[in-house]
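Worksheet: the structure to be examined is printed underneath.
Excluded from the complex is one protein chain; the other protein chains are retained at their positions.
Moving on, here comes chain A:
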Amino acid sequence: MNLLLAEVAQATQRLADAGVPSPRTDAEELAAYLHGVKRGELHTVPDADFDARYWEVVARREAREPLQHITGRAYFRYLELQVGPGVFVPRPETESVVGWAIDAVRAMDVVEPCIVDLCTGSGAIALALAQEVPRSRVHAVELSEDALKWTRRNMEGSRVDLRQGDALTAFPDLDGQVDLVVSNPPYIPLTEWEYVAPEARDHDPELALFSGEDGLDLIRGLERTAHRLLRPGGVVVVEHADTQGGQVPWIFTEERGWADAADHPDLNNRPRFATARKALP
């Protein structure tokens, strides 16, 4: 094996000792990033090209700085996003949430579907929908100025309508016209703070992670916002914590003007997102 693979094997051990959850993945991704190859092409890097800065980036990861902050990149579905301090790093679970949303909006058979992403962060959800749903009109809102620096970079040249502001009062101009509202709002219960991994707890913005004692404060508010924005028959999709599968669908009740409220698991079969349809009058 070449020098790089030998160094990667050592780095893997160091990251494992530091408690990094998938040490080999991270050791290989850091090496691939630094040497400009895909993860599966590390064996093709000549020994002479080994970049000694590898040990600097490994040390940063050892200190539990997020992999994506070191590389400055996060991947989401078909997107490559720029991320760093101040913005929430997209998670693979949300890829499935967007997959469900895309299927739902396709099934509507609307020519130019109107889509709203609340609490867009890096812009991952909004950009994926704009990319994968032809002729969609996508609107996104983000409150945090720190996050928006990244959102604007990622949305440069895209057709997403980005606004700064509070998700609860956003888009008064779209009331009753939206086909799909989707959101990955902060949902970790404050009571679970100690179980949050250091990469998230110390590096993702608190605003993107926590929302009240039970984590449901913002979702309860978004229920009203979604109802205001959606046309009758329009659909809402909201991500939530694995412990909230029994609660979130009950926020979207018939009394509040919803139908077909349901909960869905992620690929690990953990409860992950709730969906509902705005009832016809």
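Observations on the structure shown:
In the analysis below, a contact is a pair of C-beta atoms (placed from the backbone, for glycine too) under 8 Å apart; a residue touches a chain by one contact, two chains touch by 3 or more; residues count from 1.
What we mean here is this: contacts and distances are computed from a predicted model.
Looking at the choices "Peptide chain release factor 1", "Acyl carrier protein", "Glycine cleavage system H protein" or "ABC transporter ATP-binding protein", the name in the UniProt record of the chain not drawn here is "Peptide chain release factor 1". Among A:Gly40, A:Gly157, A:Gly246 or A:Pro281, only A:Gly40 touches the chain that is left out of the view. Among the residues A:Glu95, A:Asp117, A:Asp179 or A:Glu223, only A:Glu95 touches the chain that is left out of the figure. Interface note: of A:Asp117, A:Glu223 or A:Asp266, the residue touching the hidden chain in the full complex is A:Asp266. In the complete assembly, the contact with the undisplayed chain comes from A:Phe76, out of A:Phe76, A:Trp150, A:Phe171 or A:Phe252. Interface residues of chain A facing the missing partner chain: 1, 9, 21-22, 24-26, 29, 38-44, 66-68, 75-80, 88-89, 91-93, 95, 99, 184, 186-188, 192, 195-197, 199-200, 203-204, 208-209, 239-243, 266-268, 270, 272.
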